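Removed from the display is one protein chain of the complex; every other protein chain stays in position.
Labels run A and B following the written order; every chain starts at residue 1.
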Amino acid sequence: MSSVSRLQTVRAVCAKDLRIEQRSKVLTSQIVPFALVMLVLFAFALDGDVILERTAPGLVWLAMLFSSMIIVQRSFVVEIADGALDALRVAGADMSGVFWGKWFALIVQLVVLEAVLIVGAIVMYGIDLQISGLVLLVTSSISATCGLSAVSTIYAGLASGVRGRESLLPLLVLPVASPVLIGATRAAEAAFGAGGTVVSEGWPWLGLLSVFAVVFSFGGSLAFGPLIDD
Amino acid sequence: MTLDSPSTVSTTSRRGTATAATRVLGALTIVMIGWLGVFGLLLSPADRDQGDAVRIMYVHVPSVWLAYLAFIVTALASAVHLFGKSHSLQADRVAGASAEIGVVFMAVTLVTGMLWGRITWGVYWQWDARLTTTALLFISYIGYLAVRGLEGSRSQRARRSAIVGLLAVLEVPLVHWSVKLWRSLHQEATVLGTDLDVSLDGLMLFSLFVGVVAFTLLFLWLLLHRSRVLMMIDLSAETGLDAALAQRRAEGGVTP
Partner (left out) sequence: MGVELSAQCDESVAVTLRDVVVLLGDFPALASLDLSVNRGEVVMLTGPNGAGKTSLLRVCAGLVPIARGEGMVMGADLRHQRASVRSRVGMVGHSNGLYDDLTVRENLEFWGSLIGAGDDELRQAMSIMGLDGRLASVRVRGLSAGQRRRTAFAILVVRRAGLWLLDEPHAGLDSDARDEVDEVLRRASASGATVMLSSHELDRAQQLATKEVRLAGGVVVGDPQ
């Protein structure tokens, strides 16, 4: 029965996750509004156009990080609500494939959220984005998202079966994800030209973000099976 | 660090976790810490610039050393558990014990570091690579201990912890790299370097050396005792199991 290739498992899991999201619309009807509210609240808390323009990259990525916790929780609630994760285990599904599938589906959702947040920041915080900055912004955001998705998927999988997972997940993910926050924020800063930075200053961060993404994606695909499957 | 010979088990279960070897080790540790007190507080000179404040170093530096040593041991023991043929639970206990010690001494490091920083730099905290990495690592290992406390079968908990223990190792260089890159772009913020800023003379260096030796012994001593305590917890679960089994079978009317 194990004639199925890993790629097929990845595709099946990813398509399934995205279809569920498309049907339930949790991302568009709850998480995107939540993230936008955060942008508004940051503006209240920091009060002042100059500060907001300067800190916009950090605020966007903080909002991303917190919202991603909710999205990834949701991605695993779907699996345990009716015992599907157990069923996956019983069906002998390739857990690495499951990891990559969930990883990719999460990336798609996070990229949508990012796009909304960046547009939101441009509108609300008065940011000026040039074409050269846009290229940096897109590439760095995608690398950062790959890393963030990997870390979140690993630890959400670990926490999925246990009591108190809602509070455990941020404790595990946020310290590990701090390089992503630093890297993505600095790169976005350079892309926006915030605080007098120039675009070229942003590129070194892409290296860090890519290494992070590669290390934790492959680490996760190795670790996911043994973490879930016992 | 082989602790699980049958004789050890029977001795430890009767008389606590001490053996002749650990008693000697404990005595040595006390002597060395006494020495450290003498060297650190009395014999070594005050610093030219920092005065007596420099003496915090004799606790601070050995604590950092011990904490990182402990985390390295955790990582190694996790690898032994995960990749070893027997998936040794002893390795898992060593990993757990070592991480607990590491977290405690990481806290000591952070507190002494902040006090020292307040005196020498005028601030408790600097966002430099070393401090920030240490703080994030501290939180990560608290997370690791939380994972150790999760429910599950014994082997499942051990495997889960080992994986998280190894993932933490991937984390350290990445966090350090990112913070370092970040701070290097903000040179103006680091007016004060966080290097020791102390010109160490021979006696100071020797006192530091005494501190490192004393804390290493302390680590070994704590590690031996703590992993034996963890072993006894596992053993008592094992022996408790027989009673629990008998009780459970009696529910069904089956007598042994």
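What we mean here is this: a residue touches a chain if its C-beta (ideal position, glycine included) is under 8 Å from a C-beta of that chain, and two chains touch if they have at least 3 such contacts.
Here the structure is a predicted model, which is why all the values come from computation and not from measurement.
The chain not shown here makes contact, within the complete complex, with A, B.
Touch with the chain omitted from the figure is made, among B:Gln50, B:Gln156 or B:Thr216, by B:Gln156. When the omitted chain is restored, the residue from A:Gln8, A:Gln130 or A:Ser200 that touches it is A:Gln8. Screening A:Leu41, A:Ala84, A:Ala115 or A:Val135 against the full complex identifies A:Ala84 as the residue touching the chain left out.
Interface note: of B:Ala46, B:Val123, B:Leu203 or B:Ala250, the residue touching the hidden chain in the full complex is B:Ala250. The chain not displayed touches subunit B at residues 151, 153-156, 237, 240-241, 244-245, 248-254. With the whole complex as reference, residues 1-4, 8-9, 11-12, 16, 19-20, 23-24, 78, 81-84, 86-93, 229-230 of subunit A touch the missing chain.
One rule holds in what follows: only the chains that are shown with their structure count from here on.
If you average the Cα atoms of subunit A and of subunit B, the two centres end up 32 Å apart. Taken together, the subunit A residues at the contact with subunit B in this complex read 154, 158, 161-163, 168, 171-172, 175-176, 178-179, 182-183, 186, 201, 204-205, 208, 211-212, 215-216, 219, 223, 226-227, 230. Those residues of subunit B that touch subunit A in the shared complex are 82, 136-137, 139-140, 142-143, 146-147, 150-153, 155-156, 159-160, 163-164, 166-167, 170-171, 174-175, 177-179, 181-182, 185.
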